[in-house]
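Following this message is one structure expressed as structure tokens.
Omission of a single protein chain aside, the complex is shown with its protein chains in their original locations.
Showing chain A:
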Amino acid sequence: MALNLFEDKGCPLEKQRFTWKELVQPPISKLDDDAFTRVRVILMNGIEMEAIRFSHGCARMNKELQLPLAQLRIVEQHQATMVNGLIGADHSMLETTIGYEQVAIEVTAVVAQNEPDPYLAQVYRFGMLEDFDHLYRYSAMLDRLEGKDANNITQCYTDIVPGRPTVIEHRAPQDNLREHYDRSRAAPITKLNALTIMSAEQQTQNFYLNVAPLYADPVVRQLYVEIASIEEQHVTQYESIIDPHETWLEKWLLHEANEVYNYYGCVQQESNPRIKAIWERCLDYELGHLQVAMNMFKQYERRDPAEVLPGELPEPIKYESQREFVRQVLNQEVDLRALGTQFVDKSQEGEASQQYRAQLNSSGSPTDTVSAGYQWWPGTEIVRGKEMAFKEEYAADTETIR
């Protein structure tokens, strides 16, 4: 069934209710569920978090919208809660992190291919190679800290090798801004892509900042801190591709439409029937939100929402391994660097980013440290590992303890 944003009215806002029990449902199985189910959970939590954040920003700037925003926002809050709670507590924080990077790789790779604007497609490929590297760094950490294989999370969908090395991803702020699409000319999918990836990156940045101090090991803390700094750059990059001339109400419409678009893709592709029912419920709720936002748009802007939204939704994001595409981009674009809003070969990188990075890395780079000599292998690097050298004559001492 194709969804029509103007005709499918969804669940009316006043009927969107939860109980605490509904907000805390049984989580997915880390072991048995498909990795893409976790990918969808992580992505949709990010999208809900952005819905909340945007709504607060909008309320702070628009007195007359405060009540309808508040009425919707509490639903977004509860959706975020319900979705985020689907990650089981048997995930260590690093394991969840591996899931976050898998989202950033696989979803951004699809978006890069769906994006009709060639410049923006390049922006996505550029960011994707950086998150690709993060997966490798965190995998090394998971192996060397907890003795676990990251591939048990990613389930062979995603390669685990270095990308654009994180140590050189640090850039001066002016090299993190990009050019934005034009609100009046951009295709609807362009707007949805930008919102989706920005939301995912923002949640990732937020998550890493929260997780870093939960680890006792300063090595893990440094690792999260270094990568969180890149995720902040990613948020900066992706928010800058969105046209800042869109009105508040236009942005609100697009946010709700993007929630509809993404839940629709989840519903279509979910393999776990219980989780699918959650996506269906959320889709129905988002269609209801969109109705409210469209009414506000008509009332305050005296414009037809069809000027901003397409009737029929674009093709949903495909949840399947993008291995071949990612490898191709890795081969061709790993040496790209950002200079202002443009991408150049590493030989042409600007002074500012080089200086910024040299200072930040002057006491070493945690991403390099944790993955020194690391090559992923099924069952962890220990499978191919050598024994630690030790002196037998000292080891014999333990006899006297017994």
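Observations on the model:
Following the convention adopted for this analysis, a contact is a pair of C-beta atoms (placed from the backbone, for glycine too) under 8 Å apart; a residue touches a chain by one contact, two chains touch by 3 or more; residues count from 1.
Rule of thumb we're sticking to: contacts and distances are computed from a predicted model.
Within the choices "Ferritin-like domain-containing protein", "ATP-binding cassette domain-containing protein", "ABC transporter permease subunit" or "Sarcosine oxidase subunit delta", the name that UniProt assigns to the complex's undisplayed chain is "Ferritin-like domain-containing protein". Check A:69, A:142 or A:370 against the missing chain and you find that the one touching it is A:370.
Of the candidate positions A:22, A:217, A:315 or A:335, contact with the unshown chain belongs to A:217.
The residue touching the chain not shown here, chosen from A:155, A:174, A:229 or A:342, is A:155.
Set against the missing chain, the residues A:34, A:130, A:231 or A:284 yield one that touches it, A:34. Within the entire complex, the positions of chain A that touch the omitted partner chain are 26, 31-35, 88-90, 144, 151-152, 155-157, 159-162, 165, 167, 216-219, 222, 321, 323, 327, 364-366, 368-378.
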